[in-house]
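Below you'll find the structure, written out as structure tokens, and then a few comments.
A single protein chain has been removed from this complex, and every other one stays in its place.
Order of writing sets the chain letters: A, B and C. Residues in each chain are counted from 1.
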Amino acid sequence: MALSRNVNRPDLSATLPAMKDYAETTIRVRYAETDQMGVVYHGNYFTWFEVGRVELCRQLGFEYKRMEIEDDSIIVVAEASCRYKRPARFDDLLIVRTRLTQSQRRTLRFAYDIIDQQSNQLIATGETTHVICDHEGRPKSLPEKYRKYFARNGDTMPTNESD
Amino acid sequence: MALSRNVNRPDLSATLPAMKDYAETTIRVRYAETDQMGVVYHGNYFTWFEVGRVELCRQLGFEYKRMEIEDDSIIVVAEASCRYKRPARFDDLLIVRTRLTQSQRRTLRFAYDIIDQQSNQLIATGETTHVICDHEGRPKSLPEKYRKYFARNGDTMPTNESD
Amino acid sequence: MALSRNVNRPDLSATLPAMKDYAETTIRVRYAETDQMGVVYHGNYFTWFEVGRVELCRQLGFEYKRMEIEDDSIIVVAEASCRYKRPARFDDLLIVRTRLTQSQRRTLRFAYDIIDQQSNQLIATGETTHVICDHEGRPKSLPEKYRKYFARNGDTMPTNESD
Partner (left out) sequence: MALSRNVNRPDLSATLPAMKDYAETTIRVRYAETDQMGVVYHGNYFTWFEVGRVELCRQLGFEYKRMEIEDDSIIVVAEASCRYKRPARFDDLLIVRTRLTQSQRRTLRFAYDIIDQQSNQLIATGETTHVICDHEGRPKSLPEKYRKYFARNGDTMPTNESD
């Protein structure tokens, strides 16, 4: 697990070692995730991206499940894409590297790298774009309390606008 | 599709040909459902059983989705089992034959046959046991209006008991 | 099901009604395909696209499974993307409309529309790009016998080049 961000401590950034702005989590390929080609079925990568997002949230400082339950804010997928570079196989250990690439009051964008832990080779890359919605699917602004987590370096979300 | 039951027309049953007490629906095996063994991953059969139950409900005369939404009654799975006889393969057409094997006020039991449409060979058999619950997972009795659908021949559910 | 192409009968095209260059197949949303948001999990759309491709092949005149088995030619996914317009829900009947958008000797590209059958509303659109590979994952040219199926109107694949 690796995540540290200099958003709230800009005065330290000059003296700190290079900051990582991504989260990493490891998954092991399940037999169920393979197909008769002998490799992982391509649709399963989107589930891994989701695992990466959830871990990014945890490492940013909050649990995504609470955001849904306590704040009626769901990060709905509006677009998703994946480029497959090399096949992943049963029992491979894969690193899911997730980073926030864009954050606005109503939309978020993430990028992903899937990396083979043993060979360090890139297996796939992907992107997802999201809209914040309530539990009935109506778009809403990201609640105030979560904005600090999603503010990127030098790119703080406006908080004093009316929604 | 084949389902006809003599529950509501007992006066005809003597003159009708043998009644079928099961529902049939056909599914085609998806690539995503195979695994690296080159056959269908065993866990996917439980999804097919679910497809069979939903079609059985439709053929019994109601839509299961409405039972959840309009009557806050969910048919929760309490037990599930499957015996695998022959492998199913990508693009096979399979018949899911579903029948109600037990119905009580709070529990239902279904049995399933998965049959290869081309060879007519039995691929798998299964059983599921269910408890009726509300959306918060609390057990409840099957609402009155659904009892007629789940009453089996000569085995009508008692309806005048207090729940 | 709707597919008809004028590739092999250009002399008729002037007199025929407008040709459809896509295949349609219908799927019903499974309970297993929903998530706790109450709608279909976004990753499942890629499985539906795969169902659409397989039906497109069938309607073009061949069975994709035979292409893998008999001709050692696998249509491997290199890129996949989806844009989600409206949620799909349990038990919805959806039309998967699939068309070939690009075909070259070693690559194919498909586009997809997911349409709600009842409302005729667009649920999602997608695209996939593919590379033809043998069973060991090595890129190869599409075998001669399949080129006619993937040739698009006025855009026949070259067949007399060396691979």
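Here is the rule we use: contacts are C-beta pairs under 8 Å (C-beta built on N, C-alpha and C of every residue); 3 or more make two chains touch, one makes a residue touch a chain.
Computed from a predicted model, the values in this text were never measured in an experiment.
Participant: Could you tell which one of B:Asn44, B:Gln59 or B:Thr98 touches the chain left off the display?
Facilitator: The single option touching the absent chain is B:Asn44.
Participant: In the complete assembly, which of B:Ala32, B:Leu56 or B:Ile74 touches the absent chain?
Facilitator: Selected residue, touching the omitted chain: B:Ile74.
Participant: Of the residues in subunit A, which ones touch the absent chain?
Facilitator: 28, 30-32, 47, 50-51, 54, 63-65, 89-91
Participant: What subunit B residues would touch the chain not displayed?
Facilitator: Counting only subunit B, the missing chain is touched by 37-39, 42-44, 46-47, 50, 74, 76-84, 87, 135, 137.
Participant: Contacts of subunit C with the missing chain: which residues?
Facilitator: Subunit C touches the missing chain through residues 31-32, 34-39, 41, 43, 90.
Keep in mind that, in the parts below, only the chains that are shown with their structure count from here on.
Participant: Connecting every touching chain pair, does the picture come out as line, ring, star, complete or other?
Facilitator: complete
Participant: Taking each chain's centre as the average of its Cα atoms, which chain lies closest to the overall Cα centroid?
Facilitator: Nearest to the common C-alpha centre lies chain C.
Participant: Which chain's C-alpha centroid is most distant from that of subunit B?
Facilitator: A
Participant: Any idea which two chains share the most contacting C-beta pairs?
Facilitator: Here the largest contact count links A-C.
Participant: Roughly how many whole angstrom separate the Cα centroids of subunit A and subunit B?
Facilitator: About 39 Å separates the centre of subunit A from that of subunit B.
Participant: Scan subunit A for residues touching two or more other chains and write them down.
Facilitator: If we look for residues of subunit A contacting two or more partner chains, we find 37-39, 43.
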